[in-house]
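Partial complex: the chains shown occupy the same locations as in the complete assembly.
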Amino acid sequence: LKNPIITLTTDFGNRDSYIAQMKGVILQHCPGASVVDLSHEIAPQNLMETALFTEAALPWFPPGSIHIIVVDPGVGTTRRPIAALAGKQLLLFPDNGLLTLFFKRSPIEKAVVIGKCPFIPDRISCTFHGRDIFAPTAAWLALGNVLESLGPQAEDLAVLPIAEPSFKPDGQIEGVVIHVDRFGNCITNLRDQDLPGNAMVHTDVSADLLPIRKTYADVHEGEILALLGSSGRLELALRNGNLASKFGIGSGHRIVVAPQ
Amino acid sequence: LKNPIITLTTDFGNRDSYIAQMKGVILQHCPGASVVDLSHEIAPQNLMETALFTEAALPWFPPGSIHIIVVDPGVGTTRRPIAALAGKQLLLFPDNGLLTLFFKRSPIEKAVVIGKCPFIPDRISCTFHGRDIFAPTAAWLALGNVLESLGPQAEDLAVLPIAEPSFKPDGQIEGVVIHVDRFGNCITNLRDQDLPGNAMVHTDVSADLLPIRKTYADVHEGEILALLGSSGRLELALRNGNLASKFGIGSGHRIVVAPQ
């Protein structure tokens, strides 16, 4: 590997030195690494946002890319640090379910608990496994070492509870909101490929059936719309408004899609 | 090209996965690329801010750098995706005028409409040409392919309407504000090289003629000043205040410069 790619996705922000420390550790052990910031602005400790982010972003990377994902409310507890291979990507993350959606698309081929790794220091911070465990492990893998060198196989990885769409005999598909983003858009568990052609969306916040739009600009300001986001999930939104707060919608809210 | 440079300038912010997806696509097709973030914090859909940003930043890059600039209110409409060569830089952008100022300094040598490119997927998102058109085209060019391989010559590129300074027989130079930044500083269409030595600025918001200062610290708090910003444009500002909102100044506001 000439310039191995190591990406970083965290909720650390860019004001503190956390990310800088992680980059230092990676480059110390693997000076040729190409370190790529994906985001450090994940909403603090928000595992579902992390799951949606990684589902959307990681599939685009070349095989063999190494991804560190640290959104880690359980740091310092017994939750396990994991290294896994899925969809030809190498993934380093705390075992808290943050890759649940990515793994639905790209099943895990191999996963180990990160135990020993020559680059992990003897003394490990209780609160900063990004620097002391995940960064050195990424450098170790970037140098061509295999997952098996890190520790025993990991069983029973944590998963976020995400309802599956329900396909009815009459052609209706029932879904639920799984995330409300910071604009109040409501992202559902229904994906592009789940939907029939000419699908219409039934929701209790609109008397009308909603066609699936291509872009916000397809409706007027203040109007409710259903659209497929660029990552292929059905979303409900209010053009230039906050749908979730206006109608009190949260995760679990039910919507139904039916062929026209 | 060993490590071709591909820069990114957008209004996407860093919380969503858009930038991450674009980086993935670039690296998927050209794993050796050096992907450089310029800014993802351009004010949403602000073409004039983008024009000023790119005018200031792009000339510093080495010949052959590839720049993706995506501030794209017209995404999904018929506006054309363009690839151009100017000032020895390769530029990928929606045809909406966002490089108007850069092209005044560095005239277009070649421009094509991006049509076919083997890296562009068959199915293209209506709302995310950054990922589906501009990122793959950047990787394609980074591998050494030529502009002509992308499509037919582009005629009549869009330009932002920006008044030219007016040079009077008596030595006075009339300019206008072309952008108000987020601090209320008023940036004009007058550049360093337009101004006489010992120039003084006449403006209706100050009874005094204003000399051209080197830095904010040259005046007291609450005082109005004229200065040349680091990119060489004449600006009006209020030290530690918001000039534009205090005096109701917007784009088009007239100022006059004269030799002392």
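Labels for the chains are A and B, by order of writing; each one numbers its residues from 1.
In this text, a contact is a pair of C-beta atoms (placed from the backbone, for glycine too) under 8 Å apart; a residue touches a chain by one contact, two chains touch by 3 or more.
Remember, it's a predicted structure, so these values are computed and weren't measured experimentally.
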Out of the whole homomeric complex, 2 chains are present here; how many copies are there altogether? 3
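Just so we're on the same page, only the chains that are shown with their structure count from here on.
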Just curious, how far off is chain B from chain A if you go by their C-alpha centres, in Å? 33
Residues of chain A touching chain B in their complex? 2-3, 5, 7, 9, 34, 36-43, 52-53, 56-62, 65, 182, 214-215, 217, 230-231
Which chain B residues qualify as touching chain A in the complex? 3, 13-21, 23-25, 27-28, 31-32, 34-35, 37, 75-76, 125-128, 131
